[in-house]
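Note that one protein chain of the assembly has been removed; the remaining protein chains are unaltered in position.
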Amino acid sequence: MRTAKEIINEFKAIADNPRKAMDDYKKETGKGAVGIMPVYCPEEIVHASGYLPIGMWGAQKKQISKARTYLPPFACSIMQSVMELQLEGVYDDLEAVIFSVPCDTLKCMSQKWHRPVPSIVFTHPQNRKIAKDAANVFAREEFNIVKEKLEDILGVHISNKAIKNSIAVYNENRAACREFSDVAAEYAAVVTPSDRHAVIKARWFMEKSRHTALVKELIAALKAEPAPEFKGKKIIVTGIQVEPYDVLDIFQENGFAIVADDLAQETRNFRQDVPDDDDALMALARAWNEFDGCSLATDANKPKGQMIIDAVKKYGADAVVVCMMKFCDPEEFDYPILLQEFEAAGVKNLYIEIDQESTAFEQVKTRIQTFAEIL
Amino acid sequence: MEFNAMEASAKECLAYYQAKLDEEAWEAKKNGKLVCWSASVAPPEFCVAMDIAMVYPETHAAGAGARKASMDLLEVADEKGYNIDICSYARTNLGYMELLKQEAMTGQKPEKLANSKAAYVPLPDLVITCNNICNTLLKWYENLAKELNIPCIIIDVPFNHTMPVSRHNKEYIADQYRAAIKQLEEITGRAFDYDKFFAVQEQVQRSVFWWNKVATYAQRKPSPLNGFDLFNYMALIVCARARDYAEITFHKFADELEAKDAAGQYAFGAAENEKHRVTWEGIAVWTYLGATFKGLKNQGAVMTGSAYPGLWSLVYTPGDLESMAEAYTNVYINTCGPNRYEEFYKVVKNSKSDGIVLHLNRSCKLMGLLNNEGAEYVNAKLGVPYVSFDGDQTDPRVFTPAQYETRVQALTEMMDENQ
Partner (left out) sequence: MYTLGIDIGSASSKAVILKDGTDVVASAVVQVGTGTSGPGRVLEEVFKDVDLTQEDMDYTVATGYGRFSVENADKQLSEITCHAKGIFHLVPSARTIIDIGGQDAKAIQIDAKGNIQKFVMNDKCAAGTGRFLDVMSRVLEVPLDQMGKVHFQAKEWAQVSSTCTVFAESEVISQLSKGLPRESIVAGVHQSVASKACALAYRIGIRNDVVMCGGVAQNAGVVDAIEKELKQSIIVAPHPQITGALGAALMAYEELMKANK
């Protein structure tokens, strides 16, 4: 049996090299990859085609220069990196790219996609609660269009049965990831923030059943030994993503362990399963409208704050760290409400900025260290 | 002082009706009727049919900006933790809402509210939002509803990634209209007034007709209409299209413009003063209306082209919810690139513009991020030069007259060369 460390290193290698993941998949199956732009694209449809859904989350410490032709400096940090990579030709070997447009910047990005790779754009409904039935019907039709366009581009047929199968595979992966997140919290003294991130990030580049198997192997390896006592402080992070590894390492250096996350790149994707429905596309539609707690999913009740506070209680967290993606309007809007809710509930919190272009982390270090000194 | 709509000028009507709308909102509050804060291109028909008074935060913020009263409100928002990256209309309004909220809770006017030159409007009992002009309006109104613990009516018009507007898109929106009606029945405790609704729809069509008519005067060469005036009159198409105030004012304005044209009077006076015609892409820099207008006037450039008026070209068949759905979703910035650029091209062409000024509005990513693509599309077809300048709609810290003047001068030099 492999050690937890060995398995984590395998996750890290995959998370650090999406290109290799894509090439390996093609060698093995003869099928390429379909790019999945952030956020909440119906990956299961791609999975059902036999092609590899591969996440496009930009890069770490990426210098932006060519992208400036197409984006002003105040466009969202992830999109800057994605555009830069696209102009460098990094995405040219994808079969297609799928865009969702839940924010204004993504709407624009979806129209800025340069050839050669064909793009498929779909829109999520945002009147998800009061007009739920109508929203389900609309989303189902949008997903159907995605399916048809994919079939066209890939030259395959994607059946309802295949999508249902993929949904089952994804739900199993979601459950495994939820379990991993909890086990990682329990084994905080063993699983560092960077380790935790690599395990979860790797799911964006792996065929999901493979990822599930590896996660289960890791959980077994961890549980083989009793959990050593974790003497540091427990935090919950919220935002779009927490990268690069430098930031995660700063958390670790200051004695912090991430016991749960509310990140668009991580738990927000596996917090809720896709419900059961004979009509697979309708199941995916319902999943979107039932989804709670992301700044990109409109809900006038704004449940995210309470969800985080509940998680703080559940995991015995000492504090919440708001990891604000630079220039992300939807997350920025949620912040003042979160502040009020945290204050009312007595939840200590810190605010740091995530910028994919950053190469120096002194400011983040100062804030996190001070926070550790306060707690 | 009695106001005589028959004899007043369009300008007087504009001022009078804007103030009247705010008064009516206060009257409504006093009489226990409902007040609704609404996004600028959200459908007012449902609320007005139920006798709800409408207040428009975007127009309110624009007015605050024009009166140089936005900084105080932006600071309030800043103190609450609103990032300056966010749309300044939202920050101005959320700051203003916070002051009104404090007043409501303490019974005393906070100093910034007492000193504010912004229009004094009542807090809402409900809000209605529509994302045809941006998704920021979803987040902004989420926050208003949450802060004030009031209902939020959402009219979600999904981004049209394919044109023409798809059937399932229209059906979804029409279904939301029906859901909104139910919501209003719950909120008001009354049955929806379908007769009044139909009458309001017809009124909206009349308002839109006269608004569109006014906008066409800028297409005449030379132009009797200065495009910057449209920014001001815009307030009524936003705030009063469901009432006859907009129709009356625009009808007057159209008559005045017709008369000016007939008398050989144009935007800058004599015909030869119009040396160039430009399209202005984006909203006004409300905090620097004078500087931006003069910067162009000094170069003899009249602003004749703007895509803004078209946002309220909400033409539909009264009584037909799907037709109404299509009207509210088919706004050029809510459509895919090819359609959007083509609509922009029509604006430039119809206004007979020789140049384009792109306002890279720090507050507006949906408009700003595709500015260059739009301008290049037009340039390829018409050979019209363009320049971009940095500004903001209501945050006075993001604009510098020196940069603007330099860029406008450069554009003029390019336009001169083309002649």
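Here the chain labels run A and B in written order, and each chain numbers its own residues starting at 1.
In this section, contacts are C-beta pairs under 8 Å (C-beta built on N, C-alpha and C of every residue); 3 or more make two chains touch, one makes a residue touch a chain.
As the structure is a computational prediction, the values presented were derived from the model and not from experiment.
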| item | value |
| --- | --- |
| Residue of B:Ala69, B:Leu113, B:Val398 or B:Met415 touching the missing chain in the full complex | B:Val398 |
| Contact partner of the left-out chain, one of B:Ile84, B:Val315, B:Cys336 or B:Met414 | B:Ile84 |
| Residue numbers in chain A that touch the chain omitted from display | 351, 353, 362-363, 366-367, 369-370, 373-374 |
| Missing-chain contacts mapped onto chain B | 75, 78-79, 81, 84, 390, 395-398, 400-403 |
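Rule of thumb we're sticking to: only the chains that are shown with their structure count from here on.
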| item | value |
| --- | --- |
| Distance from the mean Cα position of chain B to that of chain A, given in whole angstrom | 36 |
| Contact set on chain A toward chain B in their complex | 70-72, 74-75, 101-105, 107-112, 121-127, 130-131, 133-135, 137-138, 141-142, 295, 298-302, 324, 327, 329-330, 332-337, 339 |
| Parts of chain B lying in touch with chain A, wherever the complex brings them together | 80-83, 85-87, 90, 131, 134-136, 138-143, 145-147, 151-152, 154-156, 158-159, 161-162, 168-169, 171-172, 175-176, 179, 183, 336-337, 340, 360, 362, 365-366, 368-370, 372-373 |
